[in-house]
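All protein chains of the complex are present and in place, except for one that has been dropped.
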Amino acid sequence: MQLKKTDLTGALKILAADASVFVPGEIEGIKRFVLWDGESDVDLGGANTQLPPKDILFPCTEKMYNYKMGDSIEIKEIVEKPRQVIFGIRPCDMRSIDCMDHVFLEKGFVDSYYSRKRENVTLIAMGCTTPERTCFCDSMGLDPNNAPNADVMMNDGGDTLVLEAYTEKGKAVLEALNGLLSEGGQAKKDTACTLKVNMTPELPEKLAGMFDHPIWDEVTRACIGCATCTYVCPTCYCFDIDSDNHGAEGTKFRCWDSCMFSDYTRMAGGHDPRPTKKERVRNRYMHKLSYFHERYGQHLCVGCGRCVEKCPAHMDITMFIDKAAEV
Amino acid sequence: MSRIGVFVCHCGTNIAGTVDVARVAEAMKAEPGVVFATDYKYMCSEPGQQMVKDMIKEHKLDRIVICSCTPRMHENTFRKMLKDTDVNPYMLEIANIREQCSWVHTDKEKATEKAIALARMAVAKVGRDFPLFTSTIPIHKKALVIGGGIAGIQAALDIADAGYQVTLLEREPSIGGRMVMLDKTFPTLDCSACISTPKMVEVSAHPNIELRTSCELEDVSGYVGNFEVTIRQKARYVNHDICTGCGLCETKCPTKVISEFNQGMSERRAIYKSFAQAVPAKPVIDPDHCRKLQEGKCGVCQAVCPLKAINFEDKDTTFTDTYGAIIVSTGYQLIQWQDLYPEYGGGRFKDVISGLQFERLVNASGPTEGHILRPSDQTEPKDVVIVKCVGSRDPKKGKSYCSRACCMYAAKHAHQILEKIPDSNVYVFYMDVRTPGKGYEEFYDRTRKDGANYIRGRVAKIYKEGGRLICRGEDSLLGRQVTVEADLVILETAMVPADGIGEVVHKLGIAMDADGWVQEAHPKLRPVETQTAGVYLAGTCQGPKDIPDTVAQASAAAAKVCGLFSKSEMETSPMTSKVDQSKCCGCGHCEVCCPYKAITLVEIDDREGPKKIRRTVASVNSGLCQGCGCCAAACRTGAIDLLGFTNDQILREVDALCQ
Amino acid sequence: MGEINHECTCHGNPLVPQVVKVIKITQETPDVKTFRMQTPDGKKPFAPLPGQLGMISVVGVGEGMFSITAQGEDWIESSIKKVGMLTEAFHELAEGQEIAIRGPYGNHFPVEALKGKDLIFIGGGIGLAPVRSLIRYCMEHREDYGHIDIVYGSRSPEDLCFKEDLFQNWPKEKDTRVEITVDRGNETWEGNVGFVPAYVEELAFSPENKKVILCGPPIMIKFTSEALVRMGFAKEDVITTLEMRMKCGIGKCGRCNIGSKYVCLDGPVFNLAELDELPDEK
Amino acid sequence: MSSIIEELQSTVKKLLEDGTVGYVIGWGATRFPDRTTPVFITRPEDAHKLVWNHYCVNGTAKYALDDRYPEKKIGIIIRGCDSRAVNRMIQDNQLKRENLYLIGIPCDGKENPVCEGCQHKNPLVYDVLIGTPVEEKINPDRFKEVAEFEKLSQDEKYEYWAKQYDKCIHCYACRNVCPACNCKECYADQYRVGWQGKQNNRNSNQVYGLTRAFHVGDRCIECGECERVCPMGLPIMRQTKKMLKDINDLFGDYECGLNDSRPHVLGEFDLQDRDEFM
């Protein structure tokens, strides 16, 4: 099916009728997913959003429950099941949602807050046409033109967007848009990254054996210990839980946390299993490239290149991968 | 969670008349941590206090909030009350619902709401109180008096007479200070030396006084009751243990030096006593002028000394002692007018002298044996001009303050001249005549009757013409220029703090005012104390004053010291600053803003990973800390905090206010 | 280790705690208290297996992961040592006050695999708390297990936790020996004085048909496991529990990982051989 | 330029060979020609990895804080701004001069807008200087941007900052890169004390922004690293510059990180300070 680009606003209006639709846009000079306001431009081309859409499903601050203190305690869970659509999400970010699904929905417990949002979100993905010089998703085993876990996959067909439903949810979307769609449409699906990284299939296991390798002394030193890489990363999912009191009432919330922070693993008594940035950066790289793979069978790095682009110290995970592949 | 009890006082109708106290108590029951709340007629009364004690037992309370009058009134009452209970006296907060609520508001509804808010703030704060304990520090009953002028002498004698040990420190070879240089004292015209030298002798003979001359303060650490003081004994080159003060050496010494004591108007030797009645009455060698010490030649004194008391190898030594209290009595000096007043000749005219030079001139033991002879030609002056306020009350060139004693000694000088030189004329240029003191106005009147001509106005210029000094000025009463020819001009110059006061102040951690005088703790109520507990002030180091005021202040300071020494230990407030050294980065921002020098940077052993390191952190001397909390607000990281007013507590008070 | 038991007891959302009432507080040592908890309607909040954890919160102050040290028909217990702000808030609780708990979390001691073995429990300080749940379990199923040795040490006699169990209950049990040592004795202390690792070597256990359950401060675990290995114990036969900073308790928040393992989910119980496999970041 | 690189590399090589320093902090190449990254040269034979070009933007000095107690001296290649950072950290008692070997290199401005207003292109302190000093110029527009902003209405100002702080992602890069942010544990990390919650929202970002401005404003060396590293492009310097501007207006000429030991302006007072609170 195909949708004329001129009909895009019409299509979004249909989607926005009963859901919050998030589209790539710009706020104060930052390209990111924004709540579509009914008329603003949708920036499907160009560079990918500077911030990933992960806060739509995993908000950077998420209220969990309210409580009242006193003689008897009351606890009231906050249940939100917002109907949301993420429109124009690229394959790299789609893969990150796959990673999140593994984390929050598998291995024992199901995270209720994530699952409620996940169940009620429709993911309309867009094949990438314009990789940045820092993009390397195809080296990480992704196809920049396709996102298998999308509800609807879109690709650029010149004047049109070529749509294909992958799921029941996706089919429902196409049905809703039926009036604007026409049959056919041929999209170019030949996008490839210019940055090629030597991510060998053996690397996860190889890295597992490199825990004490001197390479870590070298690649971790430029780090300044900020959370930029983790907060712009579409797959980083670590969080903290804290409370906000107001007199006898309060809210428990969770918020993003970063394994790069110096107090992340420090315990009450002062002991810290990861006391310096060497351990922290090592843990992050290992988590992205080895630990996660061991636990869930896929990389936690999707090759979006955001951390490469944004790192204040210009550290580069791709350089590390290449280096590690060589040792 | 804590177990807080809230007690709301009616204060008769003082509070209950405007505030619905029952509602306040009821509202507090809903606050987190509050397990008991009630109201009562008079919380401070015996039964009121008993009820608190009972409720502490009954409800196992661990923290108390009392809503009543200002904490300035009864905080201590209730703290004392808690001493007999299981609750720490510092686990108490008082909500001021009388002075700052019921008495200033009339609308009962609004006043009650405010009282609830104030109570809530106190509950929030008390929830973050933790037990604090007063500690006692022993008091070392020995005082140090810095400066052996009349102030120091008086203070030392008073303390010593009370039975306490005193060390009197003097940087010059003899005690006596300025007073012993004066000829007569106003208004009674007592001989100054006659009344001060017996006191000097008394000092040297007093069993409780250790006299330390030629000594300077090297270092001070510690706090009230326990100051560790290091004193530098300057080399004297004369062994005072052996020397009997026979004076033979002095007569044989070939080197002549300008006499400081006689204000440059006579000479002394390189080995010398400052003046005849010096205490100790033993000479020292002036190393800057001694030929043996400078050039390695001479050594006459050593040769003539019958007791072999001369030791050219003598070195500065230091010694350390512990003192419970310190009195600063470093005195004053006269302003260096020569640089400030080129229009008065800037020191080029020999016959323009300072008041202190005149004192020596008129003194029987002075360079002229009491004859007023002008320095240039040793003739008796007939026309004498006295200029007051040279450097005082002159913010442009000198000091803005009044030096307080000059009006009177100018009158005294005029009187002395008129008395000793019967046909002389004395002209006094003045701005105002200030004579607040017993018998002062009368003395001034007498001087005028004696014939002194008082001219209101400043002298603009003094120049020499034909061997005489021409003083041109203005008579502001008549509004015209006046010119007076004089043989001698006496400048009554401003008092300024003694040289080196800055170092003393710095070492003691006390403050100076803008003019360099030592800052008293409170100008009205604590005039002899400094903001450092255990350090007191006597005499002109605190500001210009005359002899009776100086002596009075010295005795006052001594009384303070004796009061302190009357106890063997003292309680210290536990509400002092405390450093969490694990957080402290040692930047020292707290150190620079502490008014008490209570914070020092120290090195501690620490670990950084596997590495053993020495790390710099701030450390609070709780004996010195007075609990202002300036440091806590300067600390970015919150490593230093003020117990009793912690960051956490104030934040919670703010939070509670806004609910 | 034991099968992971991810039964969620908290109305479907594993991150929302249930309210429990503190029904009994026991002062174990000057800085350790045991809190017995029960739901407001008098029930047991959940039934943990030995070694499992509970995320307990003083509502409004914070929550922390603690080992469930004992359980009865209608209650569970946890022992908490005062180390920081949260634990201080616990120590200020009075009986009858309400707190909140979620769990149980983590794996548990391999109660099945231990069957038929002689067991040596070694605890140091508050480290006896997690082991206590297993000791109690074994006492309840006494026939399933062989000889039991309980070796426990603390800094001083006052710091010994669970004194009633140590001196009265456990020594009375069949085929059970309790050995106690303290780092520093006092006037009335007649027992052994010395550190746990040395004491263990002194007791000269033979490794045959034995399993060791070891828990205590990291330094004590380190030296005791070295001693045990010297004494011939296989690393597989020495079981211990790990402590890491935990927030979510359900293997999501990412904080407590050692390599690819999450201590809150895959732990806290590991044997020494398993620990050797993990990166050295504990 | 190339001769400077050679001089730089040979100097570093020699310092490592003769054991003067344990390692040298400088700039090295990345994948991209217009980007460099801080490198730590420990072996003489690696000295050739050092680069010096228009893209050496990262501050080098703060890395010394990772190694406060070095066995050997730390060599740092410093530009003017880095030298002020070194001074800053020495004045704050965080570094000891004797632990540092400073390799100064005059800087002609880098790919960073802040360099245009730089008043100290030449290192103020160094042990060895590579190349020759460049001409310094006074920046008459040092506070121009602030002055312009001050003209806005209060509501406009608030709106502007609110939009900016809405973007903040709490990554703390601005703090971690700042040589004046040298606390052992930042107040913002002490959630338990309750200065600030961990939640990310406009308000807590605003409070963080203002608090940071106040914490570092009177010690800011104007290196602009905070603004450079901000992944969300917040004009962070505009806050600290405001502090500096007011300090200059109220308390006289003031620039931080110079070779003097004047205490920072909030660590001292003058009896004659202007009094607006009468």
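Order of writing sets the labels: A, B, C and D. Residues in every chain begin at 1.
Criterion: a contact is a pair of C-beta atoms (placed from the backbone, for glycine too) under 8 Å apart; a residue touches a chain by one contact, two chains touch by 3 or more.
To be clear about the criterion, contacts and distances are computed from a predicted model.
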Original post:
Which protein name, taken from UniProt, belongs to the chain you can't see among "Sarcosine oxidase subunit beta", "Germination protein", "Na+/H+ antiporter subunit C" or "Hydrogenase iron-sulfur subunit"?
Top reply: "Hydrogenase iron-sulfur subunit"
Original post:
Looking at B:26, B:99 or B:485, which residue reaches the missing chain?
Top reply: B:99
Original post:
Which is it among B:121, B:203 or B:361 that touches the chain not included here?
Top reply: B:121
Original post:
Given the full complex, what residues of chain B touch the hidden partner chain?
Top reply: 70-72, 96, 98-101, 103-107, 110-111, 113-114, 117-118, 121, 511, 519, 521-522, 531, 575, 593, 595-596, 626-630, 632-634, 642, 645, 647, 650-651, 653-655, 657-658
Subject >> On chain D, residues whose C-beta touches the chain left out of the figure >> reply: 146, 149-150, 154-159, 161-162, 187, 195, 201-204, 206-207, 210-211, 213-214, 217-218, 239, 242-243, 246-247, 250-251, 265-266, 269-271, 273-278
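Simple rule for what comes next: only the chains that are shown with their structure count from here on.
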**OP:** Go ahead and note the Å separation of the Cα centroids belonging to chain B and chain C.
**Re:** 63
**OP:** Would you mind pulling out the distance in Å between where the CA atoms of chain C average out and where those of chain D do?
**Re:** 49
Original post:
Which residues belonging to chain D are in contact with no fewer than two other chains?
Top reply: 185
Original post:
Which parts of chain C, given as residue numbers and ranges, touch two or more other chains?
Top reply: 60-62, 84, 97
Subject >> Touching residues on chain D, where the partner in the complex is chain A >> reply: 30-32, 35-40, 58, 62-63, 66, 163-164, 166-167, 169-173, 175-177, 185, 189, 191, 197-201, 228-229, 231-233
**OP:** Give every residue of chain A touching chain C within the complex, in rising order.
**Re:** 64-65, 67, 69, 71-75, 77, 103-104, 107-113, 208, 211-212, 237-243, 245, 250, 254, 257, 259, 264-269, 271, 273-274, 279, 283, 286-287, 290-292, 294-295
Subject >> Residues on chain C engaged by chain B in the complex (per definition of touch) >> reply: 58, 60-61, 89, 92-94, 97
